[in-house]
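A short write-up of the structure that comes next.
Missing here is one protein chain; the remaining ones are kept as they sit in the complex.
A, B, C, D, E, F and G are the chain letters, set down in written order, and residue numbers restart from 1 in every chain.
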């Protein structure tokens, strides 16, 4: 609830337009809908500028569908469903405007066209095996309204592949660096860019990568400034944050 | 080296203003100064928009002083020295314009006044014991030109302390959330803000915090979107990135 | 064996009602039944106030059935079987009064009605994906005689969902806080409540949650007082302890 | 803020006793005092039934003294200061009624006598080396108003030492089990008691105890029901929770 | 090669019974048979008193059969095959005297009767779910010639079940203590026995048992003297060592 | 790009054979082919002396085939595909000269015969279960042109099996030591050899081997000099490096 | 308490020599002395065949002296004090017959001569830096009555140093293998011996030895049979167990 609303409510009480009891009710009213197994947050769009995103893992298709329908009924235009298995996606075909990309395990519901893309988010990914995570980042940012350029297979073991794209990096407003194994891509990109860099460690690799731990620690310890990190394989989180940074306005003081 | 420079050099070769040998030299010329024990990167300011920062840990005061002097000679106006012990700071008093704050272990050299602060970075910190890291973030962002507001001791165990500042959070362009122990502050702030949130886990705590691991994992697994994480106790990295995001310009397409 | 029994036995020896040899036998007699693969503890009900609970994982359906039957024969009224797979449950339909809930993987045997529920245990759970663990806690406490209120999907990324239930929390005698990912729910609830809070980390999440480690460490390092923790995904343990605390009597000195 | 207060404020607005602007101020007013480096929570006593406790580690003696004075001024009678080094304690002698015990590193300020102890908390500790943590638990519970019995050096390698106190355990309303090394004490006590057991792993040991990890994992995996765990060496947390459970009232429905 | 053999060979050279070249060959001759994928150690029986044991995991049934046949041809009477899946066992029915127990995943080949069992090895196991590991230990020791008594389901959460067997423990020459979860059984038994105790942590449990780590660390940190530990789930290793200790002769000086 | 090429390009500009614009293009031209999902590095052969190797895990058979075809078209003679599942291999039969070995999960494409093997690489492996990793190393080195001798099942628990091959070790130019479990083979070989030893920890084992961690740490801490380590199960990396060392030329100064 | 004592007590009750109340007292009487901070177990000598050993770490010299005096008064002849700092040892000079060895940090009190040494315990240690732990093992076994032979600096990187002592190993009744770094000594010795081998990992090393973890995991995963492991740096535990095994009697059936 925004503070001005509180003041507004109080003024309605003063003017008699609202009884104290009703006002108390309003002040406490929860800006979400309770489905029993989930509380759909209808104000997040207002509070955070984007619709709620459904984390698909660990939910039944029925639960996902119910949450999505409640959101669409509430006026949300496009709903992202992350970590959605192909099996669950097959059961969601009835959702309005549903489409599914099995590479990033990402579903979208909602009939409205996506916003006109703006800005310049670069999603760079170290190897072909990192593509699912990179696509989750790229498609998330696109779904939220950002323009995305993809640099694929630019791992540091063949530096010239990355250096060929130095201009792309220089033009970016924000870069998402996706890498598994030793995750060195984040530091190299961090050293080349003057924009924020969001590093996404992936679980790609084996043995002493310990499910992505190697890339995660590598990125957290980056000697390049301007780099921050999200969870292992969290392409969604990186794409979400990249879009948020990309669409920042200038300072007006 | 920026691509346009390459083209410029080539044109000088074509025009005879430059021999191929000299051009090759120029193309290879390293934009840094080699002090033997360190290579001072004089172009980072151009490339990344800010002067190089000296990581003080593991360097002798003599090495720090030499690097700082090389940078000042090169035209840098203000130089940050992080993780600087009071003992080492005492030996750096001769550096032009040197001042030192023992709380964040941060030194600054350079005679010029700091840039006029702009924007609105909020540095929120969970407990009094987290202050050194929070100050490192705040003072770094300030040294780079950002305006910073501090919210101290707003840990989630007394939510009303944080909720009293909801308007401050709403007005921020970027929030730095500093917390040790369970690091829950990042998620709570992440849910309240529509701007990028940079989470800094600290090593404050004992036992099963394992030197900051608990807060780190907590922040990496944040269920709030828009949150990214830097290394444990890395106030500098958060302040640097916060400044970079804060001073972003709007999209002009 | 309770000390008064020892004295009683000794008095019977003194009075000649018992020979020393028989008394020694009585003193050593083990209050359990040996099934070969398991020793069924028939006195736990007396000693601890509740019937033994069968940990279903790693036992064959035949072993589970045999243990349950031995308990029922011994007079236990209701028997809990935790971590029971649907496949094993299907083979236990012959047990008297058997019913099974696949969400928490919980079986109950025994024909008697549950005790009249008393008290007020709140089971709060951060996300829909945490429901199986939360239900294990809730149904365990209910089976043992507690009244349980459920707060579902009240994770800290949308604080208003939790704050709408502050009165429910205030009225609780004990709260069970179930959360995966960053597990921040425990600290936030811990700061809002004056009653004991039992935190249950879940393995919900991915990447750097390392199978629930992130939530576990987060909860162990809670900056809120009055919070204690059980094993990852141990809904049963939390429900059992919640019931025990809930049904405490007042101090009579 | 308690809901009834909100209603009260709204009624004052309705009656004209309060302007909406003042009411808004009141609604937002934070029930804490801001010392700059700390926000002293003056309502925690009301909200949680006990005064705030000062976590001494990482705070300067000056900061501790200022927080304590603010609390005493606010009416708190007794203030606990945990993890207080002897050096810092020496600088706090001016606090009213200050006394310090170096074994548990615990300071108390406040001139009023402790409350009349009630209930029966048993603090059992496995070895002499675990005494500092056990004393932190015991003295915390005592400072808050509980009666505490101590069982010292009752580790499981000499079971008869513990079994000699079975009656003490049976009479307890809550037991705190403090153990380092393999931490088996918690499970053995858990099997003997029908009351809640709070397990405190300590960092006592060496090698593969990894700073208390062995005892922590052992206690989290206890096969005994009714056991919950706090952080390694967190005697304060256990004592606080033990007191809270000990002073629970009976159910009145 | 035993030193006396070297001397013998040298004497044969001196006497002319052996050429230096043949002697060198003999000195180098490897007391094993090379199957290409495995080197079967035919002297281990002599060197260590027992036949080689085949570790079945990661070997094809064909490889296992070939190794077993080479051993039997070499005169081994009974061959143990550990970690043998039921599928692989089904393919080994042709081995002379083959029999298989699916509980401990243990196969034995060889037509000769087992040696007459001697001594008194006690294999104590905490819970029914630990039975496969306990049986691996028990059957290994039996196959090697020890007499084994089994104590099943004597976990410390119901101490009376273990205390009822104190006499069995007192009569043992060596005890194998098998436990998962918190692994406290080893310490309690260690405190009750005056004979060597071999602790076997199992992976039984979930969550913070981390695949047996909790029991492993617990046992390594046992406060009871006389306890040593083998790998998680290594029933074979414990049974092998128990037999070795059990069959020790007295000191004759 | 090699420095001489830069000079050459500049001279062509000077001579007018190249316009500055074309030269800039040439200087930036990336020596790889972009397939969209992968950038095939056609110069790695020149730069590193060997063709690119395809990491098969996490790539679809279609992606693998496309990369391989691009390489073959580019003139590569033999292409290694590592971590290739039998299922994927079945779909690659159309590749020119494709053959597959399911033991090391290694595919090779390319019609040309392998180079004449030179040198003497010894691949020693501790147990039969380590064979897949050892074969990956051996076949990789062979595919690149090295002669390889295999020592199988020479684990340290039967030292005589290894000591029988001391002469083979002494004659090696480089040894690859492959071992799981405790990984002691690397240290023992390291003490016996005067050539470089490459240690490959494997994930063979169970329990406290934690997926190969035990062998990895063991090898990293080898008290023998001259030993370096590659990732767990990374037979390819060891074979690649062994070949590189094996084919080193002598110093000509 | 031994079962026969129970019967004896009961018979005294029957005969009237004891009242039931006194008998109950006797049955409960704890065979230890309570010093407040410690419970001295006076029956351990009877129960386990050796006097109690004092773990010196974390105890004050005063506490150690009091425990030792209570034991000596009780009739113990020799008392071991482990992990005793030189500073604490200096304060214990008044204890009867006190002597201290700073290398293993081991103190002994008691005026009686040590028992005549029997058997043949070999303590083998990998490097000079492991000597303190090896000496703790050796001196512990000696203090308890075993004859000990020491093999120092026989690490596997110079196998001939160990192989020169194969006869010593062959003659041992039990071997203690002490090693840090990669801990390979245990496996090599395990393969050479037919007697029980007790492996002691030490914290000697740096970097990825992680405080002894590398040697610990290595030893737990030993591919040699007959090896068991004690805690990192636990020379005492190994020496205690070695003595216990060494002094085993033969089987008399």
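Please note the rule applied: a residue touches a chain if its C-beta (ideal position, glycine included) is under 8 Å from a C-beta of that chain, and two chains touch if they have at least 3 such contacts.
Please read these numbers as outputs of a predicted model, since none were measured by experiment.
Within the full complex, the chain left out of the display is in contact with A, B, E, F, G.
Interface note for the absent chain: among G:8, G:34, G:101 or G:153, the touching residue is G:153. Considering the whole complex, the residue from B:57, B:90 or B:171 that touches the absent chain is B:57. Only one residue from B:20, B:119, B:132 or B:212 touches the chain missing from this view: B:212. Checked against the full complex, the one of A:56, A:183 or A:196 touching the unshown chain is A:183. For subunit B, the residues touching the absent chain in the complete assembly are 1, 28-32, 36-39, 41, 43-44, 55, 57-59, 63, 83, 201, 203, 211-213, 216, 231-234. Contact residues of subunit E toward the unshown chain are 3, 6-7, 10-11, 13-14, 16, 19-21, 23-24, 27-28. Those residues of subunit A that touch the chain absent from the view are 126-127, 155-159, 180-184, 186-188, 190-192, 205, 207-210, 213-215, 217-225.
Operating definition for what follows: only the chains that are shown with their structure count from here on.
Chains touching both subunit A and subunit E: C, D, F. Averaged C-alpha coordinates put the centre of subunit C at 40 Å from the centre of subunit G. Spacing of subunit A relative to subunit B, judged by their CA centroids, is 25 angstrom. Look at where the CA atoms of subunit D average out and do the same for subunit E: the two points lie 49 Å apart.
Among all residues of subunit F, those that touch two or more other chains are 28, 127, 158, 207-210, 213.
Because contacts link the chains in a way that matches no line, ring, star or complete pattern, their graph is best described as other. Contact between chains, using the touch rule, shows up for A-B, A-C, A-D, A-F, B-C, B-D, B-F, C-D, C-E, C-G, D-E, D-G, E-F, E-G, F-G.
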